[in-house]
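Of the protein chains in this complex, all but one are displayed in their positions.
Per-chain residue numbering starts at 1, and chain names A and B are given in the order in which the chains are listed.
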Amino acid sequence: MSGAPFLATEHWWDLRDLSNISREILEFLDRVGPDWLAYVVSPLIGFVAAFLLFVLPSQLFVGVYGERRLIGRMQSRLGPNRVGKFGLLQPIADAIKLIQKEAITPRGADKWVMWTAPVVFVAPAVLVWAVIPFGPNMVIADIPVGLVYFLAITALPVLAAFMAGWSGNNKYSLFGAMRVVAMAISYEVALVLGLLGVVLFTSTMSLQAIVEWQREHDIWLVFLQPLAFVIYFISASAELNRTPTDIAEAESEIVAGYLTEYSGMKWGLFYGMDIGYALAAAAFGSTVFLGGWSLFGLEEWVPPWLILVAKTHLFYFVFIWTRGTLPRLRIDQLMALAWKYMLPLAAINLLVVAAERLWWHEAGLGDGIVYLFAAANIALALLLVVGWARVLGYRPERVPTRPRLVKHVGGYVAPGAETGGGR
Amino acid sequence: MTEIRSEPFVVNIGPQHPSTHGVFRVKVTVDGERIVDAEMVMGYLHRSIEKLAEERTYTQNIPFTDRTDYLSSMSNNLGYCLAVEKLAGIEVPPRGNAIRVIMAELQRLASHCMAIGAFANDTGAWQTPVMWTFREREKILDLFEMTSGARLTCNYMRIGGVAFDLPKEFEPACRKLLATFPSFIDELHGLLSENEIFIARTRGIAVITPEQAINASLSGPMLRGSGVAWDIRKADPYCGYEQYDFDIPVGYNGDSYDRFIVRLEEMRQSVRIIEQALDGLPGGPYRTEVPLALRPPKGEAYARVEGPRGELGYYVVSDGGPAPFRFHIRPPSFINLSLLKEMTVGGTVADAIVALGSVDIVVGEIDR
Partner (left out) sequence: MGTQWWTGHQLAELAERLVPGSVARADEVAAYLKPESLVETMRALRDSEEGDFVYLANLCAADYWTRFEVVYHIMSLEKNHLAVAKVEVFDRENPVVPSVVPVWYGAWMQECEAYDLFGIRFEGHPKLYRIFLWDGFPGWPLRKDWLSMPGGLQPGLNEFSGTARREPPPVRVVE
């Protein structure tokens, strides 16, 4: 792991780098305990710290409380404001309520599958955080294929959702399960192809190294890879079942999708971990595309982990925002979006990146060329999005959004036979 | 290689389903996501109001009409009172008529708010439009509360006029509402009718041709959405609707989107009508005194009003007694459902929900 020369001190009280504390603890354990103790304890410290300091509070107070308050604001209502000051204890009250509720298992359900599904859903949500770098030294496992690890782990909840949908012995659940699988297959392909562009540019799959690359070149990958970012955002929101694409648990169509038969804390686990995955996707997105814990030198003054937390929550805010605004797409429209638009665009993007990368290396250009690439890629992305839609036959014709007006009654009004007129 | 074969299976949409707006059930047979058959099952809310009404006097029946279409009780009161007035030959004073128009149009605004919000909810807009429309609907219900004392089931119209005169504070409050309402409609227009996803979800879904619409006796926004100019306020003016200047919005090709924009435009026209009615609000009595135990002469009358959902007809037969001999309601949303099978078969489950939402059903009115 690369060192952090810019950090002023390595004292344990320097909270800009929380790894100082954990290093002190581990060194102490190494001195007093057996050899293996530090190895066993070190990931535990990481997970516990990540969860206590970031994931759990975010899940509760941003994911549950903040989201409900924000959406309440968007919908011109108040949101939860009764439990505790400003309703801050609402998530805890919710959790208590959910724990008290009966976990119903329908008579025809496949009991074992139904009971294991929440567990299968929760476990990856914890493991996901292993590769997210919170700071120069603050990553639980900086494995060289962190990106692949992240993609592999986040593909697991699809299995859990399918188990949940299949086992409930409910037709709506089955609908939801089938939709989850169809959507995951479609969007995973585009997602991976999009992220490959990032990997090509940075020549690494380690998330820490991707952040370092962005710091070294003083540019975020969102500017270099705007198309990949858009594809990542849409795919992530599709896989997370956030509203514009939440067909798997489309409330107005198939009641609650694969969660229809769940109740009590089993449902609560799905609900909570949905937020957990959304946060993980936001953290991953801000790491890969938005510079992670770096902020153009500011990370030497502000704790880097705070920068990442802020970026994650901003990213998550966009999820909330789209959820509060947009209607839902139909499943065939969603599939068409994945296969007809995002997949070819991701492939073209990959080609462009490969060419740029080759040129950069072969011609031995300096690092300043990335700004040129950024400008070119943003223009190209806009051109590609518009052009590809045109190629596939989409015309942004102005559909009439106001009806015709007629003054007198009669039978059918042929086009052009309007007699009315507003004021 | 064996052919992959899928087996159709039956899914019950309803009676407990978030999108059936009440206890209404559609048994759909689906093949994958495609619907191959749809069958309506209703009657969960049947209270036999038509039978109950035969046992009560004409005035006592007015609250029943509230409870049929509980989202537009004023229009229902109005239709029933018109039928009885026609039967008994009662004239309503001009002030009563103007108040009736104001109330019926406010009710149309409130009902369309609900319809549009619920429709947007059916397309999957996560509660935001429905909350916005509820916010505006609350203001209208406040006006109803101010006038009639009730918010939902107002029981405000009387045979021969209305129950009470408008209170002093009604007119400023109503003008305040009307001043803000067009901007709210524009807001909805921006949020929904120009939204690419919303257009993709509703345009071309559940198309009804004008011939189909007329033959199936559809009415209201369903008929107008198909491009047929028909509005009872224009065709057969009641309560002095002929004095007011307004237009009939008609759609282009009769899909769900057209029905939606027709409803949105009707709200604009309703605002126009209320403004005109408030401006020209005549003085004088607001009700003709009629005996409490009214005994209309023998005969029958069919009166209809343009309710928010379409032609709302009341067929009342009198045998000279104090209670109607036969009392029949022509419920618009019940008959608008006739084409539900044609609208849904061939589409996906999501389309069926959109089609059902665009009909704008009220189950209390379907089942009565």
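General observations
In this section, a residue touches a chain if its C-beta (ideal position, glycine included) is under 8 Å from a C-beta of that chain, and two chains touch if they have at least 3 such contacts.
Note that the structure is predicted; figures quoted are calculated from it, not measured.
Hidden chain, full complex: it touches shown chains A, B.
Only one residue from B:N12, B:T29, B:S217 or B:T288 touches the chain missing from this view: B:S217. Across the entire complex, the residue among B:D31, B:E91, B:E138 or B:E242 in touch with the chain not shown is B:E242. For subunit A, the list of residues touching the undisplayed chain reads 108, 169, 409-411. By the touch definition given at the top, subunit B reaches the unshown chain through residues 42-43, 46, 48, 50-51, 212, 214-218, 228, 230, 235-237, 242, 299-300, 302, 304, 311, 313, 315, 317, 325-326, 328, 330, 334-335, 337-339, 367.
Definition applied: only the chains that are shown with their structure count from here on.
Separating the CA-averaged centres of subunit A and subunit B is a span of 43 Å. Residue ranges of subunit A in contact with subunit B, taken from their complex: 71, 74-77, 171-172, 175, 243-244, 246-247, 250-255, 323-333, 399-413, 415, 418, 420-423.
Against subunit A, in their complex, subunit B makes its touches with residues 9, 11, 17-19, 33, 120-128, 131-132, 135, 189, 191-195, 197-201, 203, 210, 214, 224, 226-231, 234-235, 247-252, 258, 261-262, 265, 268, 272, 348-351, 353.
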